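Complex shown without one protein chain; remaining protein chains in place.
Chain nomenclature is as follows: A, B and C, assigned in order of appearance, with residue numbering initiated at 1 for each chain independently.
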């Protein structure tokens, strides 16, 4: 059953007249938090709203929590919809939709003063004497059951709420129906019917007596109404495909698994394949097998799995085999907080392998950037025959954002089959003075001598040697090629003036909160700028001189301050530039930064020192 | 057959009268390099000379190279004997003993001008026109064969040379015979007899026409003649035993294997055991099993194996299980230069695991210190329930030095059996405000609730929790206990003034060359001091203020300068103190520093900036 | 595991043994495994403080949280070597390892094999649901060919591990197979495994009702399947006995394990071979006898004298 939106079974008789009589209030943006249990399908609803934003010239950012028990448990999905730029999922919420008493109790404090708590009267008994908020009680569960017919119990409550939100916020019902149809249309006929019944029950729910207003989310700046709505893991995955990755190997782990699952399904279409291995050691080895065979390959994992790949990554450096490595970071140490965000694997990415192992580390700053960083990683890995680690994280992995579709004719990599052109007699796989790619199997060696790729120190021909001068020269070679890359890296974009009192510096998923914080401080009259560093190792060459133009360089990161009071990126920056203006704002509570935490950190450092 | 020295089969008729007629030259110290093949037993001879030094109030340091092929190959053993402090194996040599043409050709340049090349006329044809050196040709091989009787071929040549050296340097023949006897006395009777025959043939060799002098190595400052002569691996191993380690697990790898081999043989005597595992992942896991069971345990490896332990070490941090971890570093990346020295695993030791993983890293500065650092590691691991990584290296592992026997009544740890005293109801394994040890299996929990040790974030009782504040607090706890250790660490000993122009800083095996270089520069009138850092992470608390008192803080390390021009320790120090006076002297040629390389590095940095 | 009959002063009950309420999904097979384990512990009356439950990572590996005993929740795939450390160094404890098919046969497959050949004294229960549960439905090494997972959207193609054969050939000294839907059978298997001196393993089919529902219906009689148990030789010289399975014969055990879907249930193999625990202890005893009552300091002093 496929129902085009205009054929959607919304009965004409649905009476929305009463609620449409409410006065309209214009909103620039709104933060809505759905709080329930993971089984309630609130992610689905959140995803629909995000996708609608992508189709209706609005911006969106989402945030969700995942219960740590297998059988599910309390979970939230927060949607920040806006007409201007939406940079974070919002510190505080304007609307709280509470499904259960625990949802209400745990999340009420997230509401701004004057915010509205919409609750399910079938499960929640709010304390109406708390006058900081407004309360709207609706029998969500029973109304849904009534609408669908008793059998399916409370399933569908999420779509009831979606209907409700649609009417409250004057959302585009037709587009939403299309989106619902695409999700459920492929399933059993009854599934779509029930979904639409629940949706309509919410849409038609008489809210006239309950709300003071209806709301109008103004259309955004972007003209485009055909933008892409997706999460960071998905963006990253397709970036790899666009970048020319045709082979991959991995082992499941949260939150990396979705990347490997999509690659496993997609790669055969591209003539490649993804191998699920027995463990991460096998996975990185198989990936290096592809590289040796002449392909651009990927492996990845999350923290614990990355630790297991460190020995083979040391080999890859010595053998100069190209490889893209994904680490979707989560809370550590050890199994830690597997479904929370943290940025504590940066040092490991750079320094985790034994020996002097120069390699490249990149950090995408938002969902769209996951796509572009993946492309860049592919390019760098190939050009420099090096390993590029992409540090994504749990927040980026599951967060939904809207962005413009890439220009495929520009971004898609050329033919990525192995280069088997015969190599001339004088071919050296590791010349001291230039970049090269090794000769993969199948290549004829015209000089008659075939090469062995090795993890032992070796001469220019790849032949093992323990000659002291050679080890020095080859160490130089491995370092200098990464410095050559460094020379071509762009400086990070600076938001605000290029000199001033404070430069806020961050990396990865904290882009939004940092930029918002900078904006807020600028509005308050302070000379604050912001730069998000996407090239973490090597750092862009002129970064040190940018830093010198600020009184304070405050590096905000979701990791620990360590033994010397510096977060991981701050440690790197301080050591590279020896600039005591570089200070840290860190935390490890498994949550992303709130704007006010950054502002507080700025106040702290600038008061201390002024 | 056990021959006491005075019964040694040295015929009275051996005529040493002729050579004893040579004039005696007093020497403060002498560097002798034996260059041959690994099969020639030159290590044995070097070891005998070192042991003799330990017994005769002289100082010694040795240095050897190991051939990289299994079947053996060119190899050297260098002995630096001295009456004063002997800090390095010597940049240049006074005497070269060349067994083969290749030995002569490869090592002639190691001789100081005027140095003496003693060569085997059966194999070597030197270029006598090179007047920089003196030459003494002796038919070592044929004389040995003659002495022993043809059957054993050139075996025994090493002892012939030892005899020769004994007579040239007026060494204590009686003590040497005791040492030879101890080595060979347990074997077949003929082995000892042949050894003594060869030794005596060398001892009696008529050198009167060949040498201008005989030499007298003056007795040293130390009164002691019963000091210990051993290598770094051995010293470390017995340090662990003295420190209370009773259980261990590992997997073989050069140069770590000797430690596990000795532990495997020794531990049963102490009531414990060492487990050879299927791989390094199994080994670190088994070691954590012992820790959980209430024992002090050790695991170890070299670079590649350490990489494999990184995941489990992240667990150990989260679970707060005590563990001593040895890394006998070698040249990297990957398999690299397995029999060369390098200090390139420091960053990995500190930052190699995923997540924020505070742990302790120590670096012994000489062979004696290997023993004491091991003791200290045991103490810290137990007291702070933490993981202590000891970074030894290939040079320390095989280098022989002389030192005083420890005072066993002081150093040996008390009873190391698990603490199974019943725990009271209020017992918390991870209290926010104090150090504790977990309750090992077998402990009665008087409150009736039994604990689970976990790698998930947890509350004070060890119960998993994803509570944001708790994760922050527990991260603080894990960091602060290491900072507590930091507060009790002693400052490194400073050689020279506590302020001045230059502070030379190093860690690990470079102690000797750095101190010698500092001495040489001081002699040349420069204000140079030296400090070797043994506590690498955390660093002693006041290090930063020491550094401020010097114009230049030059950190010399055997690793690469990295992307920003800083070696690994320098990177840490710069980031901790943001002191731009901290600069690097680095190299990676698989060899230890020569004094002149350090002096050149000092000149380079002080010229650049002055 | 052996030496279990030591009775605790107060009687150990299921109530004392229960810790957190399991976080498994309602209907998960693992509940029954836990319940059976409790019952066997009640029966054997092992002192509570001597019970040690160890696990890696997975749904099944959360087991230690649900047992009120000393426990350790380790990293993925390495529970066995960790447990080896406990077993070898603390012969006074009773070491149990629990885990899933991914933990045991995929990432942990090599440790399993070496633990088996070394015959480490412990009991290992593999809760096999033919899928990665915790990470939400990827193919596991025991997933059947054709099984549709997130990593095999068109159906699994790799030949699965045959757990019984793997264990028998690796040298495990007690190898059995049971089913979470058969509490009595499970209890019997666990009890025998615990009483076996050495490395004892019970693969227990335990349905993942979320990601692999119905996977074991073929072996559940009330769902129309057949629960075929192994008829063990009684050595009673009857003609019937000739047909019965000799659990000490590794080749017939291997043969018996040929068909694994649904396969047979019961003890496949049992062998009396000295444990590594005993062999190492012998060496320790011999060494200690040799040194007499020398203390650590004496031993060290003596050794250092040799280095002079």
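Note that in this section a residue touches a chain if its C-beta (ideal position, glycine included) is under 8 Å from a C-beta of that chain, and two chains touch if they have at least 3 such contacts.
The structure presented is a predicted model; accordingly, all values stated were derived computationally and were not measured.
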item	value
Shown chains touched by the chain that is not drawn here	A, B, C
Option touching the unshown chain, where B:172, B:278 or B:419 are the choices	B:278
Candidates B:108, B:260 or B:599 - the one touching the absent chain	B:260
Chain not shown: contacting residue from A:79, A:147, A:312 or A:350	A:312
Touch residues of subunit B, complete complex, unshown partner	69-72, 251-254, 257, 260-261, 264-265, 276, 278-280, 304, 334-335
Absent-chain interface as seen on subunit C, which is shown	106-107, 109-110, 113-114, 117-119, 141, 154, 157-162, 165-166, 168-171, 251, 254-255, 258, 273, 276, 279-280, 283
Touch residues of subunit A, complete complex, unshown partner	51, 54-55, 182, 226-230, 234, 238, 241-242, 247, 249, 266, 268-273, 275, 277-279, 281-283, 285-295, 297, 311-312, 315, 319, 405-406, 408-409, 412-413, 418, 439-445, 448-456, 464
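One rule holds in what follows: only the chains that are shown with their structure count from here on.
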item	value
Between subunit B and subunit A, distance of the C-alpha-averaged centres to the nearest whole Å	47
Centre-of-Cα separation between subunit C and subunit A, whole angstrom	40
Overlap residues in subunit C, where contacts from two or more other chains coincide	73, 75
Contacts with 2+ other chains: residues of subunit A	304, 334-335
